[in-house]
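A protein chain is absent from this complex, but the other protein chains hold their places.
Moving on, here comes chain A:
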Amino acid sequence: MEKLVVIGAGMASGRLLEHLINAAPDRFEVTLFNAEPRGNYNRIMLSPVLSGEKSYAEIVTHDDDWYQAHGVTCRFGERVAHIDRDRKVVVGARGEVPYDKLVIATGSDPFIVPCPGHDLDGVIAYRDLDDTNRMIDQAPGSRAVVIGGGLLGLEAAAGLRLRGMEVTVLHLAGHLMERQLDPAAGYLLRADLERRGITVMTQASTKCIRGDGSVEAVELEDGTLLPADLVVMAVGIRPAVALAKDAGLSVGRAIEVDAQMQTSDPHVFAVGECVEFAGQLFGLVAPLYDQAKVLAATLLGEDAAFAPKQLSTKLKVTGCDLFSAGDFTDAPGREDIVYRDPARGIYKRLVVEDDRLVGAVMYGDTADGNWFFGLIKDGTDVSDMRETLIFGPAYQGGAAADPMAAVAALPADAEICGCNGVCKGRIVEAIEGGATDLGAVRATTKASASCGTCTGLVEQVLAATLGDAFAVPAAQPVCGCTDLSHEDVRRLIKSQELKSQPAVWQELGWRTPNGCHVCRPALNFYLLADWPLEYRDDPQSRFVNERKHANIQKDGTFSVVPRMWGGVTTAAELRAIADAAEKYDVPTVKVTGGQRIDLLGVKGEDLPHIWADLNAAGLVSGHAYSKGLRTVKTCVGTDHCRFGTQDSTGLGIRLEKRLWGSWTPHKVKLAVSGCPRNCAEATCKDVGIVCVDSGFEIGVGGAAGMDVKEVERLAKVATEDEAVEWTVAFVQLYREHARYLDRPYKWLGKVGLDWVKDTLSDAAARTALVARFDLSQTVYQSDPWAELSTRDRARGFAPLADLTLEAAE
C-alpha cells in the first residue's frame, strides 16, 4: 500500500478521502493530521450551530467510527512541525510519518486587523468550533462588536443576536456584502438585520480596541466609542501556507498548484483554501470539492483537470433570502433589468451584456436564482426572453405592484394633508358627497389647499374612491427611473422615514438599480435636508461643480472665489488673494456682482494648493458653485452712509455667518440694504432685507436672471434678531419643501406666499424651523477647502478618473 499523509482534516481533504476510499479502498495507507482536536465537520454550517438552529453532532461529516472503519490513522490535535521533502517524512509533535504522497490541506487562517488591542482577551476570529463555542459561552446581554459585514460576519452577528447579545456590525464599505450585493440589495439586507435588533454601521473604520487585559470597547476612526465584551473579527481569510513555504514549495499568494493539484514537488499535492491556481484563490466550498475530485483522480493515476467555475453565494441567516451570482458591476454596454416590489421587500436585478445574462442579484424572492445562475454559467442567449426574463422560467404575467394599492390600504384616520390636518376619511366623505375633482376636494376639505405637497396623494384618494370616473392628471416624474413626482418623493421620504438613497430606490420602486444623473442629485439633497444626522452626503450624487467645490470653466480650468462676509474684506485678505493669483498664474481676477473676488483659470490639480494658501490667510470657500447660500450683498449702512437707517453690513455679515455652508434646492442669494435707496439691490434677491427707520422689511422671491422679479414682502420686523430668525426660518422652509432646482421665487409660485406667511407667522413653527436649520448646520457648516486641501484628499484632484457612479451634468 502507498503511504498517503494528509495535513488538515477540513472539508476539501475530507471529500478527497471519500473519493479515494470509494474508488480504491485498499490503495492507500492514510495518516490524517489535524491541528484541531477533531475530524472533519461541515465548517460552513457553524453559523447555525452558533445560533442554536443546528447541533454540532448534526454537522459532523466524519466521526471516529468512520475513520476507524476506513483505516485512517488520525493524528488529531497535533500540529505538523515541518515537512522533510528529502526524506519524504512529515514531522508532527508526536513523531514523524513517512509518505509516498503528501497532501497539504491546511486551509486558511482568519485575518486579524492589526489595530492596537487586537490581541486583547475577548478578541476572536470566527473560523472553527472553538471560536463558535467561545461565542456561545458569552454571557447573556453582553455587547458584541463584529468587525466585517461580509457573509461570515453577518452570520456571526445574527447568531450572537439569537443568543441574546447586543450586537453591532462594523463594515468598512458603504453597504453590506459589497462583493456579493449591489447597494439596493445591501439596503434590504441591512433593514432585515436591523429588524433583528442588530446595529449596522457602514463606512466604519476601526481605529483600535480598548481594554485592560480584556476587551472593553472598540474605537472608530471618527471617535465613536462602542462598549464591547466580545469582538469578532470576520474581515477575511489568508491561506495557511507557512508549512509549505518552510518546506520550500513554490508559494505565491498561496501554494501554487497545477490543474492536477500538484505542487512544485511531484510527490506533494495541495487542495482547498491553501492553494493558488492560475492566480486565483478559493474560499467557497464548491470549487474545493471540485479540487478534491480532481486530486483523487490524480492520486489514482487518472486524467482530470481542475477548472474554476462561476459561483453563487448563500447567506445562512434564517429569514434573509438573498441570491447573488456573476458580475453586476456597471460597465459600458451592460443593461440592467430591475424589478422591485416595495410592499414585499423584493428586489431583483439582472445584468445583460451582449444578449447574455452576466449577473443576477436578488433579495426577498430567490425562487429563480438557480435558473438565472444556470443561464449565467451556460452563457445562454436571452434575447428571445428579454422582455419576461426577470419573471423567471415560470413567468406568470406578474407586473409591478399597483401604486394605488398603498393609498387604497390607508386607514380612514391616516392624515393626508399635514398642513390642514385632513385625514383620508374626511376626503373620502367629501368625494362621496360630490367633490369629484381636486378643486372641489380642496374647497370642501382644505386638503392640498396650502403647501400643495399632498396634491398627488389627494388625487390618488380620488382615484381610489372613484375608480375610472377620475383620471389622475399625469404628474411630471422626477426622471425615467420613477413615475413619482418630486413632490411625491419628498413627501414619501419624510412619511416613510427613508434615510438613504438605496432606501428610496427600493421602497419607492425605482426602475433602475441605482438611479441616474437626474434623480441622484435631487435625492441627495432631499435626504440631507430631511435627515441631516442620519444621511451621509454622497459626493457622487453631485454635479461636477459641487464635487470639485469650484466652478468648471469652458476650458476645463476652475474658478476660485473666497468668501467675503457681507462683501467686506481687509488688506491682509486682499494681499493673500493677490499672492495666490500670482503663485498659481491665475490669468483673470474679477470682482463679481455679489461683492466677491473671483480667481478665474485655476488648474484642477492646483485647487487644493490654492485653497490651502487662502485658508492659511483665514479665507474660506465662497461656495460660488453650490446649490446653497452664495452671497449676502450689503451696502455700508449706518457706519458710513448718511442715509443708512440700520447696520446693514453687520446684519449681512451675521446672516452670512449663520447661513453659509447650508445646502438648498437651488442657489440662494441675499442682500441687505441700509435704506430704501437700496444700494445693495436687495429687492431682486431670493431674500432681500431693506432697512427702514422702524425696522426691517423682509422680502422674498426676487430674481434677476432669466426671469426678473421683485421680491414680495414676507414680513416687517422691528429688531435685527427677528430679521435673522425670519430669514433662517424662511430658508429652512424652502429647504424642506421646495423641489430640487426650483429657486425660491419658483417655489413660492407653487405653494403661494400666503401659505409661507401663515406658516412663518406661527412663532412656534418659526422656532422649530430655526432649530432644524441649526441642527443641519452642525453637520454641514464646514469649509470644504480646509477638508479637501489635506494631502490625502488632494489626490482626488489629480487628473484622471472615470467613476461609474458619478452623476454627470
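Following the convention adopted for this analysis, contacts are C-beta pairs under 8 Å (C-beta built on N, C-alpha and C of every residue); 3 or more make two chains touch, one makes a residue touch a chain; residues count from 1.
Rule of thumb we're sticking to: contacts and distances are computed from a predicted model.
*Asks:* Quick one: the chain not pictured, UniProt calls it what, "Phosphate transport system permease protein", "Signal transduction histidine kinase", "GAF domain-containing protein" or "NADH-quinone oxidoreductase subunit H"?
*Replies:* UniProt lists the chain left out of the view as "GAF domain-containing protein".
*Asks:* Kindly state which of the options A:27, A:118, A:134 or A:196 is in contact with the chain not pictured.
*Replies:* In the complete complex, the chain left out is touched by residue A:196.
*Asks:* Using the document's definition of touch, tell me which of A:55, A:214 or A:495 contacts the absent chain.
*Replies:* A:55
*Asks:* If I consider the whole complex, including the chain that's not displayed, which of A:366, A:436 or A:777 touches that chain?
*Replies:* Considering the complete complex, A:366 is the one touching the chain left out.
*Asks:* Can you tell me which of A:69, A:139 or A:616 touches the chain that was removed from the display?
*Replies:* Once the missing chain is taken into account, the touching residue is A:139.
*Asks:* Please pick, from A:163, A:349, A:426 or A:737, the residue that touches the omitted chain in the full complex.
*Replies:* Checking each option in A:163, A:349, A:426 or A:737, the one touching the absent chain turns out to be A:163.
*Asks:* Extract the touching residues of chain A with respect to the undisplayed chain.
*Replies:* Looking at chain A, the ones touching the missing chain are residues 42, 44-45, 51-55, 58, 136-137, 139-141, 158, 161-165, 195-198, 314, 317-321, 344, 346, 364-368, 370, 392-394.
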